[in-house]
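Subset of chains shown; positions unchanged.
Each chain gets a letter, A, B and C, in the order it is written, and its residues are counted from 1.
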Amino acid sequence: MSIMDFQIDGLVAAPFTPMKDNGELNLSLIEPYVDYLVSQGVLNTFVCGSTGEGASLSMAERKMLAEKWVSAGKGKLTNVIVHVGGCSITDSQELARHAESIGAQAIASLPTCVFRPTTGKQVAEQLQIIGAAAPSLPLFYYHLPDMSKVNIMVEDLFDALETVKVPTFRGCKYTDYNMMDFGRCLVHSNGKYIMMYGRDEQGLCALVMGATSFVGSTFNYSGKVYNRMRAAYDNGDLEAARKEQNMSQHFLRILVQYGMDIGLNKYIMSMVSGMDFGPPRPPMQRRSEEELAKIKAKLQACGFFEAVK
Amino acid sequence: MSIMDFQIDGLVAAPFTPMKDNGELNLSLIEPYVDYLVSQGVLNTFVCGSTGEGASLSMAERKMLAEKWVSAGKGKLTNVIVHVGGCSITDSQELARHAESIGAQAIASLPTCVFRPTTGKQVAEQLQIIGAAAPSLPLFYYHLPDMSKVNIMVEDLFDALETVKVPTFRGCKYTDYNMMDFGRCLVHSNGKYIMMYGRDEQGLCALVMGATSFVGSTFNYSGKVYNRMRAAYDNGDLEAARKEQNMSQHFLRILVQYGMDIGLNKYIMSMVSGMDFGPPRPPMQRRSEEELAKIKAKLQACGFFEAVK
Amino acid sequence: MSIMDFQIDGLVAAPFTPMKDNGELNLSLIEPYVDYLVSQGVLNTFVCGSTGEGASLSMAERKMLAEKWVSAGKGKLTNVIVHVGGCSITDSQELARHAESIGAQAIASLPTCVFRPTTGKQVAEQLQIIGAAAPSLPLFYYHLPDMSKVNIMVEDLFDALETVKVPTFRGCKYTDYNMMDFGRCLVHSNGKYIMMYGRDEQGLCALVMGATSFVGSTFNYSGKVYNRMRAAYDNGDLEAARKEQNMSQHFLRILVQYGMDIGLNKYIMSMVSGMDFGPPRPPMQRRSEEELAKIKAKLQACGFFEAVK
């Protein structure tokens, strides 16, 4: 299959990484996790990304985790995309090679952190190096400026790719708010590239701009909300679609008021799924039972638990 | 008419302020300017705001300009909203009183600059002081964090208004990218407040979230593009609506690549309208004929001049 | 006297603006205020700046205040420098003309706020316009990037002044932490320009780089601490100088922990001087008696009140 044949539609969960109380990975949860996602109509995953605390894991852990997702997803998930970004581009190459060797469907990478590229051209040069390590895998740029502190316009990257050739480049996970840049990318090269939108709280805006694929953390436990939103949108019922987005904004507002981060989000996942995802790894913060009880009460009051059922 | 009876629908132009080569206001242009806006189906204006270089004008100039807009708009424009924000809340009170005395339909205010509020509650307290100076006029908060450096969530302001009473408060000009905050504000108090969206380049996203009014600078010369977008959206033809938004994103991308600011935008207005709006006031930069010629060529190539005709 | 003959040495207080409870200026306090400064060995003032809440005052208030300082300072103060910056360069020109007409010794200006210059050359162009309005007065650039959000290197401004001619330019009030830029400016043009340093909490660092003049808000009530620091430094007793700087850092740390802003600082001034400076103007916050009592106790514990006596 050629790189450009890779397609993706609908929701892609950015899965949490289950951990034991002692901080070790709890890989035994991945299999039931796959089934849980499928039961919500979520058929793709983006693993070892920010939601998965990829940056907090060692190289060995990232490889084990990717392997487990690929094997557990076989026959159940459509795509497992492995995130390979980090501080060191040398490490990213190694993770890319590994992802190819285990049969992942695609890879993605943040720009290097600590030392950061500052232009679209520099990002393209990084992607060229990483992509070369996995020549058979579609490669996505992971745009997350709030965290990566790399504030390029992705359109500038797409322009740069016309001279800096990255044969495996397939598109972008766009986790930002600039819907003009996102819109421009969707029409760039006549829609040649795939734009997966990554801000769950305003996915409806991406839909109306023309998006058809979405990567997010809240799809892990509220995939049904977003799948209903998508179905309503596809049926031309914008009011119904907006109602689902409003629900998502309502519960996210509550989480934001309690200092939403991937640590808290992970606890919500445990609460909703009934599976124990364990604590986050530092620097993400553990939460007290007391705080979680308060959050639960607020989520109940807004109808969250009915909505995600 | 009570404050809550104030309604607004459709496009609100944030007009440029015509100036002579020596930097003085060119008020004689306002009357034909009104007609030019009306000819595009733009029936509301937001004057002395950022596009109007309000911050660069003296108090006397701001008053003259507001008066001219109110008188020239009589019988032609539905609403003239006068922006009264600046450094000094004392000055804002004076401008608010003045706007009321000349018969403006509403006022709006940025948070104070130089010394800036940092919470929704502090913004509410400022609005209380300003609103008290014009007790018969609907008051809007002007949210423009990129320029004001006041990065509150507007929902936090709305929450604060439940205790800090501002009887004339009517809503917000929301010029930012956070469509979750925007969406939350739209449903706050069951839609009690008016949310005018202010990022022309992604107005379609605000539409799908439920917005019905829009304030922008590019409506001055491309009101027809956005009115077509709105009409298509209202007819359920999202593809046609998206096509218009894509055109807006296309020409804005060109302008951004040439250092888009209100100075450049003003030249585009002169180019499209055929009226001479003169140079911007410092610190906004004058542009060379050479540079403008290049930009014109690029705009021509993308179909801009046909689109706005 | 030619512009380049203007000299200044030692401490320049950035005075607070006394206000009544109803928010009006309390000009009757200026005369005793002058005496209070002189009693601390503080012989220069920088009025209507950020400490003086200049941005919160109306044009009429700024003029009255400047006039009062010039008249009250006659025969007592060496220099009264009037800050003329704001949103509108037209207003700054008017304030510059006014400062010249009342006999101020010099003027200073922040870059325009709301619309901001972004390069040294643009700042130079602004200073050219402002300076032309007061051709007999030395003009200072007020560098305060934390508040102005204009993050140029002042050396870039000095370089730009070689082509953008500003005949009245005399130097800079440098209120930032970059001691390389500050040091470079001190040697620029063989020390042609005056560099007044504006971070009281690290004035000793400026001294060792070669500074001889300082503008600050804490000189209002702790001028003796800084004058002792200077004397010790001039005597080659660095340990004694450091001890004074450490005292200043100690009490500033306490104030920072309580949300130091000009509002709080004004209360400290009232506490120390025994004169009632009144509340700050919004958006600066009033403080409760309870909070002030806590702060007072902490200041007592660190020896602040003995140090400033």
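Rule of thumb we're sticking to: a residue touches a chain if its C-beta (ideal position, glycine included) is under 8 Å from a C-beta of that chain, and two chains touch if they have at least 3 such contacts.
Because the structure is predicted, anything quoted here is derived from the model rather than measured.
The complex in this file is a homo-oligomer whose displayed part has 3 chains and whose full count of copies is 4.
Methods note: only the chains that are shown with their structure count from here on.
Note: centroid distance subunit A to subunit C, computed from Cα atoms, is 50 Å.
Counting partners per residue, subunit A has no residue that reaches two or more other chains. Residue ranges of subunit A in contact with subunit B, taken from their complex: 155, 177-180, 183-184, 187, 199, 201-202, 204-205, 207-210, 236, 238, 241-242, 245-246, 249-250, 252-253. Against subunit B, in their complex, subunit C makes its touches with residues 50, 53, 55-59, 61, 86-91, 94, 110-117, 122, 125-126, 129, 147-149, 262, 281-285.
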